[in-house]
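The structure follows.
All protein chains but one are shown in place.
== chain A ==
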Amino acid sequence: MEGVMQTETKIRAESGIESGPRGPGCSLRNFACEQNLLSRPDGSASFLQGDTSVLAGVYGPAEVKVSKEIFNKATLEVTLRPKIGLPGVAEKSRERLIRNTCEAVVLGALHPRTSITVVLQVVSDAGSLLACCLNAACMALVDAGVPMRALFCGVTCALDSDGTLLLDPTAKQEKEARAVLTFALDSVERKLLMSTTKGLYSDAELQQCLAAAQAASQHVFRFYRESLQRRYSKS
């Protein structure tokens, strides 16, 4: 319980945009986002969390092969390419997680028999990769104008051997952690859309991590709002 209270105060004290010192408390690394940077896709976004950076491109609603079409909603496809090497099984499983999250949020019923393709390219990986991919995918879907019923964000938590909660861990912290949990939360009521966990943790710790992630997601959504307002204020 102590850990969670500390989490609350630490998060309230800092805004999600500036980079705070990465102390024993739980603070998110600084974010940066750029939209509409690629000319070919219908929507594109680049999301940075500390040193982790992912580039996302969205094509759609576009033509779909007859073998893949669904008669009453859009077919969502996600491709994740690692920085080096060919995509392997780990990428396939992450693609499936991202696809399930996007399907819960995108209003596919408005575009039956079309395909919406999200292509993600890992530019640099320094921890919390899945959360960064989720954030980049959300920003790219918004940039492409795909109708959605809410925004979503990804937050990663790591539990180390003495039970301290770390939000947005770096690669080193993830490797030394006892458990790493990633959650995807929606923007309307901070409900859980997707969770994937690795390692040993207790039931109570899971609830603590979820609560901390929900509190941290406020910062991410505030950052989304500010960056979209900045984009529309230029025109």
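By our rule, a residue touches a chain if its C-beta (ideal position, glycine included) is under 8 Å from a C-beta of that chain, and two chains touch if they have at least 3 such contacts; residues count from 1.
The rule is simple: contacts and distances are computed from a predicted model.
The listed choices are "Exosome complex component RRP40", "Signal recognition particle receptor subunit beta", "60S ribosome subunit biogenesis protein NIP7 homolog" or "Translation initiation factor eIF2B subunit delta"; the UniProt protein name belonging to the chain that is not shown reads "Exosome complex component RRP40".
Contact with the chain not shown here comes from a single listed residue; of A:Pro61, A:Gly127, A:Gly154 or A:Pro169, that residue is A:Pro61. Although one chain is not displayed, its contacts with chain A can still be listed: residues 1, 4-5, 8, 36, 42-43, 60-64, 107, 110-115, 142, 144-145, 147-151, 186-190, 204, 208, 211, 214-215, 218, 224-225, 228-229, 232-233, 235.
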